[in-house]
Structures are given as structure tokens and as C-alpha cells.
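What follows is a set of notes on a single structure, which appears directly below.
Note that one protein chain of the assembly has been removed; the remaining protein chains are unaltered in position.
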Amino acid sequence: MTRASMDALGSPRAITPELVQQHGLKPEEYKRVLDLIGREPTITELGIFSAMWNEHCSYKSSKVWLKTLPTSGARVIQGPGENAGVVDFGDGDAIIFKMESHNHPSFIEPYQGAATGVGGILRDVFTMGARPIAALNALRFGAPSHPRTRHLVSGVVAGIGGYGNSFGVPTVGGEVNFHSRYNGNILVNAMAIGVAKSDRLFYSKAQGVGLPVVYLGAKTGRDGIHGATMASAEFDERAEEKRPTVQVGDPFTEKCLLEACLELMASGAVVAIQDMGAAGLTCSAVEMGAKGDLGIDLDLDRVPCREEGMTAYEMMLSESQERMLMVLKPEKEKEAEAIFRKWGLDFAVVGQTTDTLRFRVKHRDRLVADLPIKELGDQAPCYQRPWIPPKRVQALAPVAAPNDLNAVLLTLMGSPDLCSRRWVWEQYDHLIQSNTAQRPGGDAAVIRLNDQGKALAAATDVTPRYVEADPYEGGKQAVAECWRNLTAVGALPVAVTDNLNFGNPERPEIMGQFVLAVKGVGDACRALNFPVVSGNVSLYNETNGKAIMPTPAIGGVGLIRDWRFMATLAFKAEGDEILLIGGHGGHLGQSIYLREIHGREEGPPPPVDLDREKRHGDLVRDLIANGLVTACHDIADGGLLVALAEMALAGGLGARLEASDRIDHASLFGEDQARYLIACKAAHAQDTMARAGRLGIEALRLGAVTGSRLIVGGLVSISLEDLRAAHEGWFPAFMGSRG
Amino acid sequence: MKSAIILFPGINRECDMQRALTTVTGSAPLMVWHGESALPKVDLAVIPGGFSYGDYLRCGAIAARSPIMADIRAKAAKGLKVLGVCNGFQILTESGLLPGALLRNSELRFVCRQVKLTVENNETFFTNKLAKGQVLRCPVAHGEGNYIADEPTIRRLEENGRVVFRYAEETNPNGAISNIAGIMNEAGNVIGLMPHPENMIEPLHGATDCRPLFESLKVAA
Amino acid sequence: MKAKITITLKKGILDPQGKAIEGALGALGFSGIESVRQGKYIELELAESDHDKAQSALRAMCEKLLANTVIENYAIELA
Partner (left out) sequence: MKAKITITLKKGILDPQGKAIEGALGALGFSGIESVRQGKYIELELAESDHDKAQSALRAMCEKLLANTVIENYAIELA
């Protein structure tokens, strides 16, 4: 480019290959930049491209595959592409939800990393005009024996609670797993759910030329500059020395921002709104302009700054939290400002919409960026990464039956992945807002939506060891288990959000995991009429070339007509009969029993027959709706006997199962899919069996709720106290009383 | 009975309290923003739970020093009934309307769980519908509910029946001294407690043990 | 001018945080730690240049807001 045009754009800093590389742009990607703008970019422009074109913002490795997911359905109001997905919950109520990862920051600074992860996802939801009504979190940590694990668990859990509790959203569900494959890359996936009127939703699409672009919320500091880039950079030993700036969350400011935004939206002043997340000002401004086929002019001298002498580059890439960008109706500007002052938040007109389709950024009266706004997004690189399917796992070699099943059950109930998560969820305010009908501890959380009894159910699920052994079946299983968990409380599963956590996509075997898992997720969502309306991808989760287990976390929401008719897993009354829907299994491959008791992580995962899932689930939901079920629990990790033990502990009532030649260690601990345990009044057992029979669904009468022991024929007999001690004991003991 | 809920930025359980007051007492409370320096004429001022001003510095410290609290202090001296729940309790101690202080939970973790409360004094505006010694199930949700006061203060509280609620049956969740969950001032018109009775009033909450507390307010008026 | 304020729990008031730190340090293999107390540290930049005026202003801030004198002591240090 010529000197003249350089000076016009200021900062005549030479763009060296090193600089380009530091910005995470590959040489061919940088060439794309040059072709696009026909000159060398300024340093600020380079920063903007690096932010827009990194994996985190551009989805360049995953886009082609995400496109294959089913995203439409009768209840879908807004699919992927906005801040969060939106589904129709009837009576003009819309449910807005999304899940997002904050893995790397949480590994480096667990409390603040997890806290700002929660803050970010809450912002995505209320940016659309919704009031958050529930939060969930899917957590994966390294082996309990790893020296950092306790520290990370305690920091992450405290951070999630610290932010959500102060903000005032009930945190009602999630998952916690431990595995050595997460030693160097923990996963912190936060999900938020909000409610709004479906005719009062807000979008990021700017409309109208010459309208004020307004900056709202907290001041801009040098927070997390390159955070977006870091979030897509493979870890190595140096990561901790690199010490990328970690953001500190301010839930108090976020709570004020929520109230101010909802007040402002109600006033009718808002034309478009976009929260500032990764690469804050850059992504939000470009998004608003590009979506609305408008240009945006920004004047950085008007941006409220927390620190002295911030450069244009720093302001454009800062990831300071609790900030919003809006396009407002000019006539409402004063009213809007008053609302924000009332809440003690910054308010500044930092630019305006134009008809130029350019993204122009001014600083100290010089143009520091002048880029084609649509191309910034549309022309981002998009890769068809080479992939290879993983090796087929060997069929499972015989597994010897242990002689003491009591000991086995106690070990499983007290194992890291099956024990009670009470230590975790008691640190979350799961009751605030007075609508929690089912708190953590069940298959899905249930939140009341209105006084007529309408309620929402939510759960998150994925079984990484299944996905590792067979990405396609594992992808299907994650969706199926989420669907099952919603069904088990009596909810009609409506839609999902996904958080796809994988290793380095530039390695064909990792890309293979991704491709097949997404295919599995897609097929399951199609078969179960469970569309994907939002999601997030986190790649490069590796340390020294060792990837995490493939972890496509699925967060689902379901609709309950009346929470008074929901099911819980707790046994309710002596004498109720216990039925097994879906029949006995025996699939031990990849089971927790195999891993914890036999020390083997082997075999294929249980296959998922989506047609069975659907038929069995629809039957169970129907039984619950008709008041024929007194307790219900799906059979998942740990199999039949663990599910039974969980139901007994929850209800404080024991159970006796009749002996049968079909009951052995394989049928008790196998993790075969599409199965539920239900309890019902003895008087209803016949009818229930008949209904199942008519539908060709295998249902078995296993025994009855009784006493204070868990008894299975001559094989198992344990008191509930012993079970409870094992189940409740592990987590507090592991964390130490002072965790 | 006319009541008002006082709102500070960061307060987040105001809707729970509003719902409890409205559904149980039958009359909806006024919602009063702290900026309004004077409190409208009401029989009862309720300071709900939350994280006023983020609970930065100390829980309730900043809210306790706001203009509206000065007004509430003045009116309380003339007999206005004041109820502080959780953060509200912390604000009342910080503002000197109630003695003592609330420290970090002894386990150093936020705790949201169901506890049991003994009604130690049933002759207050918030407990007159209950029996002395009656035990209620009630949730707590706080990180700093560890009540403490110097020995003479504790003695005075105990001797004058000013301990209104006590954690029962080993359910003390925070290490509070002599299991104190809620207290009142000398005149008996200011009550503060850490637990959240507003979250235990309808079937959805799993039990309605705390409904009578709000019914007591009707009698009190 | 710059002021440093340290706020500590009064003697006799239980300090679980200090205890926890003591325990954690022990667990990390640090020995010979006889006691740990945790408090707050606040740094202020003041326009005031007169030492005594600043001192008395700071004392007022501590009494009115920064310290809860029911449970805390404070110390003021002026640079």
C-alpha cells in the first residue's frame, strides 16, 4: 500500500510475519486479508482480523459440520446464529437458552474463569430480552489423584456459585466427571435459560442509517486482550507462564446491567442489542452492522475506559466483562441514559450506523481501521479439515462375575463419577426466584413458569467415554440421555443447545471424532424431534499433544404442562411396585462398573436404538401424565442397580427385587440404553404392564418398595445407611471438610 | 397491613418476598427504591435477601449507610416494624438496628440447604401464629451467616428472649454462636434472620412450614 | 497522597479463613507456622496533601464504613 493511505490509517507499524503468527493467522489466512482489503492492514486491523477469524469466533473448522445439525421445528422461534436459541413454550412464552465453554480461563484461574463463564452466558440470554430463570453447568476435571484437581474443583464451583448466587439466578443442574484425560484441560461448560414474551425478543441486527451506537455497562480495561485468541490456542507447558490476562467478573454490575437492559427494552428505545463477549467491541459492532447490511463508524475517544492511555488496538480487543452495545432510537436517547445512570452504569454514544457497509474506527481523530464489514464475517476462512474415523474398538472380552455384589454396589455408589454431587450444588443457590420445583439431585431440574403450573425441565448430558470408544454412537447417546432425563420427570423434550469440546481439529483423528459425534448428535436430534437451537464449539483442548476425551455436552429443555404432575426419582410409599421399562440388559462395554471394579476401560459403548428410545420414552411420559407413576428414574451410568439405589436413597425407602435367572452382575450393572425404572401403586401395575404390552415394549415387574434395605434376591442386601454413607461420603472427604 | 420492600442495587430476592407477602397476607407490598430518601407510610419495612452493592467490602455494609436506612432507623425508633432476611439481616446489623455481626460461614462455603428452626419466641410480630418451641423446616442460602456478638450482648439477647429463631437438631449451617438464626431488638419491632422463610410457603417448595410466619404479620398489623 | 489501611479481626474473634490457610499451608508441607490471621488491605489515593487532615479523614472513613468496629480493628498508614 502507499505511504499516503498508510498515514491516513495511522500507526505505520510494519506487519511482520512474526506479528501475523502471534495473531494466530496462518500465512494463507493473512494472504486472504491482503486480497480482501488490497493493502497491508494496520495493527488495529490485524487485531480485528485475528479476533474475527480465530476458531472461537469464526467456527472455521466446525462450520461445515454444524450446518448438518437439525435446527428447525414447530417450536423453534430462533435457531443458531443469534446470542441464544429461542423456542415457543406456549401462551406467548418464549424460552431462550444456550451453553458456552470457558475451559482455558478456568484452568488458569478457576474462580474467575468459571465466574466470567457464567456471566458471559447469562449476558447472551438477557441480551435477547429474557430474564434468566435457571443456570446449569457441565464440569469435567482431571483424575481425583492429580495434584491440581482439588484446587480446580474448589475454585470452579466457588466461582460458578459466586457469580450466579450474586446475580440471582438459581443454578439447578449439571454434571461433574473426573478423568485423567482432563488433567491438563478441564471443561467448564455453563448453560443459562431465560424467559421472555415471544413478541418481545431482541436481536443484534441493526436497522436504520445514522442511528446512535451506544456503549453500556462497565468501563473498558485491558482485560483478556487476546483472550479470544487464547481460547483457541492449543495449551502447552508454558501456558501458565504466559499468564494471559484473566478477566475478573463483577456479578453486581451484571445484575444492574440486567435490570437496566430489561427496563430499557420495555421503554421501546432499543433497535438492536449485542453483548460484548469474546473480542468485545469488535465482534459486537461488526455483528450488528453486518446482520443489518449497514456500516458502523466508531469513535474510540468516547469509549469509557478504566485505564490510562489505552490504544485503539487494546480497546477493540478488550474482553472486559459486563458490557453491551446497542442501537437506540435517537428520540429515546435521554430516557435511556437516565435508566443507566439510575443503575450506576456507564452510558456513551460511541458511534453511528452508516450506509457505507464499512467498519470504520476512529481514535484520537485518526482513522485506525476501515474494513468491509460484511466480508469480515462472511469471508472468514472456512475449512474442510481432513478426517479419519477412529479404529473400531475390540469386542469386550469376558468379564468375571464378582462374588460380593454388596461390596461392588458400595464401591460404585461411592465412586467419583457416581457419588452424590451435593457438595457441589449446595454451594449454588438453587432456590432463588421461588420457582424451583425440582432441585439438583434428580434426572432433570424443574422450574415453574406460571401460576397455572406450566414448568420447564432442564438437564445436561454426555458420556465422554462412550464418545471416545465410538464417536457416532456416543454422540447419539448424549442426546438420548438428555432426552431421557427430561422425559423421566414427565417433560416433553423441546430443544437442545450443544457445547462441543474436542482436541486439535488439525489432527485427522480428532477431526474424525468431531465429524462422527456431530453426525450422531444430528441423527439423534432428528429422530427424537429435538432440534439444536444454539451451541458453542471449543477445540484445541489438548496438552502436549494429548487431547481430552471428546465431549459433546448436550443441554436440553422440556415442557411440563403442570408441575404437579411431574415425576421425581424418590420412592414414595411402601408397597409400590417397581417396574423396569425396556427390559433387562447386560452390556458391560465402557460401563462404570467395568472401569471401577475391573479396572478396564474397554469394549464398545451401549448402542443407541433411537426408535426404542422414542417409543419407551413416549410411554413413560404418557404414564407420568396419567398419574400412573409414583417415581421414575432413567437407567444411565452404573446401570439398573445404581438407579434403584438412587431412588431408594432419595425416598428414604428400601426395595426388594425378586430373584430371577435373568438377574446377574451384567444385568445389574450393564448400561443398556432406552430404559427406565418406575414405581407405581400396586393397583396400577397391571394396567401399566398392559399399556406397555400393547405397544410391544418390554416391561418387567421387578419387586416392590419396602423397608430400609436394598435387597435383590440372594445377591444383594444393603442398608440404606450404608448406601447413603458411601454415596454422600466421597465428595466431602475428597475436598476435605474445608474443601 | 401495609408493607414496603426496600430495594438496593444487588438485592435479588425481592420477588420471592413480594410473592410471599402478597399470597399469604393478601396485600401486595410497595416496592421502594433506595434512592427515595424517605420511606412511605407503612406498618412494616422488609429488607429482602440478595447481594446489595455486591456485598463488597462487607455484606450489607454499603446499603446500611444509604440515606433510606437513616430514615428507617428514625422510624424504627418510633415503632416502625422492620424485618430483615439474609442480606436484610446483615444490613440491619451493619446499620446498628440489631446487635452483633455476621461472619463468613465456618466452612467457608456458600450453603443452600434446608435446615430446621426452633421458634424460641412466639410473641413477636413475625411468630405470633406459632407455638413456642415449634420446629420449622426452612431453607438457607448464604455465605456469611455466622452470627457473632460479644458475651454480654449474647447474654442480654438470651435473657430477654430476643433470640427469635435457633437452628435445631444439628442443622446449624454456618457456625453461628449458640445456634442463633434470628434475633430482635430490645423493643421487639426489628427482627432479622438468615434463613429464607419466603422460600418455604407453598407446595412447590416441598413444604409450607413457614406460611404461619407471614400469617403472623396480619395479626401484628 | 497514598494511604494504606489494614483491617483485622479483633482478638478472640474466630478467624476460620486464617485457620483454613494455616491448614492448607501445613498440607503443602510448610512447617513452623504458629498462627495465621487474615484481614483486609485497602489502598487509597487522596487529593489531600496535609498529613493531619488526611489522617483524620481516613479515621472517619474507617469508623463510618471501612471497618465494622464490632468485630474489626483498623490501622492507618500514610505514605
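Each chain carries a letter (A, B and C) given by its place in the written order, and its residues are counted from 1.
Simple rule for what comes next: contacts are C-beta pairs under 8 Å (C-beta built on N, C-alpha and C of every residue); 3 or more make two chains touch, one makes a residue touch a chain.
From a predicted model like this one, the values you see are computed outputs, not experimental measurements.
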item: Omitted chain's touching partners, listed by label; value: A, B, C
item: Of A:Met52, A:Val118 or A:Val246, the residue in touch with the unshown chain; value: A:Val246
item: Chain C residues touching the omitted chain (full complex); value: 4, 6-8, 18, 21, 24-25, 28, 30-48, 57, 60-61, 64-66
item: Where the missing chain touches chain B, by residue; value: 53-54, 56-57, 61-62, 65-66
item: Residue ranges of chain A at the interface with the undisplayed chain; value: 108-109, 112, 218, 221-223, 243, 245-248, 250, 252-253, 306-307, 320-321, 344
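Operating definition for what follows: only the chains that are shown with their structure count from here on.
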item: Separation of chain B from chain C, taking each centre as the mean of its C-alpha atoms, in whole Å; value: 29
item: Euclidean distance of C-alpha centroids - chain A vs chain B, Å; value: 36
item: Chain C, residues touching no fewer than two other chains; value: 20
item: Residue list for chain B, restricted to those that touch at least two other chains; value: 107-108
